[in-house]
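Excluded from the complex is one protein chain; the other protein chains are retained at their positions.
So, chain A:
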Amino acid sequence: MIFRYLSLYQFIDFVYFPNSYMDAMESLRPDLYQTLCDSETDAESTAKRLQRSVKSTASFFEYCLERHKNSKVLEKSSILASLVGGFCSERRRQLTKEMASQPVDGFVIDGFNVSGSKGESAKVELVKELVKQTIADLPEAKLRVLPGCWSPEALWDLVQEGVDVFDSSLPTVVAERGSALTFKFCPKTKSFSYNFEHGGENDLKSYEISLKDKTYFDRLEPILEGCECVACKNHTKAYIHHLMVTKELLGHVLLMLHNLHHYQLFFDKMREAIRENKEETAES
């Protein structure tokens, strides 16, 4: 399941102060929101930087929680605690243990990327370890959100570690570079298969095809045979390629329509795979 929640970096200009952040939450009335945090850290961040990030986040959290408890307007909104600490295992563990028992509805595991970083996240193996470690210290019944751009395989691994919610970064990033998602995930075998159509020069991962590539100039089939999205039911690779070459907005629109549809189906299949797992475990 994916949904849109407020991305913190949209507020970066005026929200240094938790009180204006909470004022904004009361105006916007989201269904769920994460507490203000300093999550602008990544694998390169220094120890000093991480210390600051953890300290600010903890202090912001206290304020946000207090405001939330006293807010009539936010009664129906779910509050999610932000967990930061970059790639430092110790700091993450410390902060997580402090937050785990707080009266919140869930947790956002943040701080692995700085905003504006393009493309899929780096150091995925380390991230998986840290996510695993974090979730081990979190209560079972509460929501775990992991923002960021993950490859489909990494995402499945993170789902298996216990993450509940992801965002739409991958389909967006892929569309922005003129590509369409074409990977397949089989719920029974829990394995991935790829379309090995060679895309070409652009930054190509095996789970997508780059519609900018000249190969597609005269290809009259849709992006993905059998796909039921608006783009695949109505248009061809050749047309989308033309729209890319001529830098027409509709090209991007069609890629987003396809990518979001494809991504949603992927989540359907992952849920099916989990249900199958549970059935198999129950039967054995």
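Just so we're on the same page, contacts are C-beta pairs under 8 Å (C-beta built on N, C-alpha and C of every residue); 3 or more make two chains touch, one makes a residue touch a chain; residues count from 1.
The criterion applied here is as follows: contacts and distances are computed from a predicted model.
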Per UniProt record, missing subunit out of "Translation initiation factor eIF2B subunit gamma", "Queuine tRNA-ribosyltransferase catalytic subunit 1", "POC1 centriolar protein homolog A" or "Isopropyl malate isomerase large subunit 1" is "Queuine tRNA-ribosyltransferase catalytic subunit 1"
With the full complex in mind, choose from A:24, A:43, A:143 or A:245 the residue touching the hidden chain. A:245
Among A:43, A:65, A:122 or A:253, contact with the omitted chain is made only by A:253
Spell out, residue by residue, where the missing chain touches chain A. 217-218, 220, 230, 234-236, 238-239, 242-243, 245-246, 248-250, 252-253
